[in-house]
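Here the complex is missing a single protein chain, while all its other protein chains stay put.
Coming up: chain A.
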Amino acid sequence: MNLERVSNEEKLELCRKYYLGGFLLLPFLWLVNVVWFSLYLSQVCHLSRYVIRSAVGAALWGLGLGVWVGLFQTRRNQWGALGDALSFTQPMGEP
């Protein structure tokens, strides 16, 4: 989709749809909002409302996932059976 050929109203509509969609546990929609539409903040009215909220949402998700991944990678071998149950692939030769 080439955003340059889309009218401003449609851009706003798209941004709003993505913003609402992100609440269905789809943080990448928020990330897409931020990345795509931040270039058009000055052109389209009321776009900033959705872009900023999406940015906040994406940042929170990023932080949460980052913390979880960090914990998992560093602490998994201390979690015993729980760690193995949470893993998709088992590391070979590591506890």
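The rule is simple: a contact is a pair of C-beta atoms (placed from the backbone, for glycine too) under 8 Å apart; a residue touches a chain by one contact, two chains touch by 3 or more; residues count from 1.
Quick note on the criterion: contacts and distances are computed from a predicted model.
Engineer: The hidden chain: which UniProt name fits, "Nicastrin", "Monothiol glutaredoxin-like protein-4", "Mitochondrial inner membrane protease subunit 2" or "Alcohol dehydrogenase, C-terminal"?
Structural biologist: Options "Nicastrin", "Monothiol glutaredoxin-like protein-4", "Mitochondrial inner membrane protease subunit 2" or "Alcohol dehydrogenase, C-terminal" considered; the missing chain's recorded name is "Nicastrin".
Engineer: Could I get the residues of chain A that touch the absent chain, sorted low to high?
Structural biologist: Counting over the whole complex, chain A touches the hidden chain at residues 4, 7-9, 12-13, 16, 39-40, 42-46, 77, 80-81, 84-85, 90-95.
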